[in-house]
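One chain of protein is taken out of this complex; the other chains stay put.
Letters are used for the chains, namely A, B, C and D, taken in the order the chains are written, and counting of residues starts over at 1 for each.
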Amino acid sequence: MMICKVIGNVWATRKEDTLSGLKLMVVQRLDVANKSGEEIFVAVDCVGAGIGDEVLVTTGSSARKALDNQEAPVDASIVGIIDEVQAQISEISSDAVSGQDKD
Amino acid sequence: MMICKVIGNVWATRKEDTLSGLKLMVVQRLDVANKSGEEIFVAVDCVGAGIGDEVLVTTGSSARKALDNQEAPVDASIVGIIDEVQAQISEISSDAVSGQDKD
Amino acid sequence: MMICKVIGNVWATRKEDTLSGLKLMVVQRLDVANKSGEEIFVAVDCVGAGIGDEVLVTTGSSARKALDNQEAPVDASIVGIIDEVQAQISEISSDAVSGQDKD
Amino acid sequence: MMICKVIGNVWATRKEDTLSGLKLMVVQRLDVANKSGEEIFVAVDCVGAGIGDEVLVTTGSSARKALDNQEAPVDASIVGIIDEVQAQISEISSDAVSGQDKD
Partner (left out) sequence: MMICKVIGNVWATRKEDTLSGLKLMVVQRLDVANKSGEEIFVAVDCVGAGIGDEVLVTTGSSARKALDNQEAPVDASIVGIIDEVQAQISEISSDAVSGQDKD
């Protein structure tokens, strides 16, 4: 799941019938370690998220598992509202995947 | 779902039988926050989109959920025509995923 | 679907049984708007494509929908030979996804 | 599967019911050869991993195969704790995919 921030809404009157009633929100990925990771996309809100919330977003076919109607053409869903993240970003060294014994 | 713009059409006489009758459109992703995000690809139009429209595009296996024939080899579908986007792009700080308490 | 060019062939005598008889072609993505988009990979030809042809390539689970044997471990299929593309690449402005009214 | 390092935890009180009881961990991809590969995301721990462990992470629909409840909206799972990696990163030359005979 990606750590994202809800940054807005999107409206689409003309859309697939199975998308009717779903709340579409604009989210931005939060990932300082990934140079191309701050992508913006649209996810269906399944947990009552609001603008400014940090959220967990599931993508791909798994996103449909969060919907009441799993036949809707949805590839991204907000599945949790983040209370807290505790993490320490690693410095990646070339040793990491090049042959050192790790036990 | 990606926010894209319909930028053209593509014609292919010789193609998989199950693609016959589908309208293939060239779309370009709109994502200013993602340095490699302005990719161009082909999506099946399911909602009557026209060139210049901003649209929602679903990718992967979920794209097939928008088709009448879900057995067609399609990995991208236009599922909505965007009326309006209201969003504010975040400045991503390194605090975002590195250990601050967020409640 | 990606717009790709067929640039070669690949031979593999030792392979999964279900890949036997499939024509494996090397394709290169054509995408001038995506800085990392010119990737090269291998796709199964389902439409009689030849080297130099511009083609539509479907990836992911949808790629299997183009095969006679959908149990083969295939994640990319050539599903159409392109006759013509008519498209105009957009200049992406920061307005595109940041809060302007679009109707 | 990606080689990742467990770098933290994430808490979300409000979430999809099917995510309850799952341990959500923040992981960072270890990949020195991929310029944009050090991405950070959240995976469900299925093997008792701890912070600092190097782990194998499966993504996409396959991630659900590691869960007791395969209907949960999960797209990344920790499926192994790495004891040791022995690998030698290649220098990629332009010969690699451009027409040399390789036997």
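FYI, a contact is a pair of C-beta atoms (placed from the backbone, for glycine too) under 8 Å apart; a residue touches a chain by one contact, two chains touch by 3 or more.
Not measured: the values here are computed from a predicted model.
For the options D:V6, D:C46 or D:A72, the residue in contact with the chain missing from this view is D:C46.
For subunit C, the residues in touch with the chain missing from this view are 3, 5, 7-16, 18-19, 24, 26, 28, 30-33, 35-43, 54, 60-61, 63-64, 71-76, 82-89.
Residues of subunit D that touch the chain left out of view are 1-3, 31-37, 46-48, 56, 58-66, 77, 79-90, 92-94, 96-103.
Criterion: only the chains that are shown with their structure count from here on.
If you lay the C-alpha trace of subunit A over that of subunit C, the rotation comes to 145 degrees, to the nearest 5. The mean-CA centres of subunit C and subunit D are about 25 angstrom from one another, to the nearest whole unit.
If each chain is reduced to the centroid of its CA atoms, subunit B and subunit C end up 16 Å from each other.
Those residues of subunit C in touch with two or more other chains are numbered 36, 61, 97, 99.
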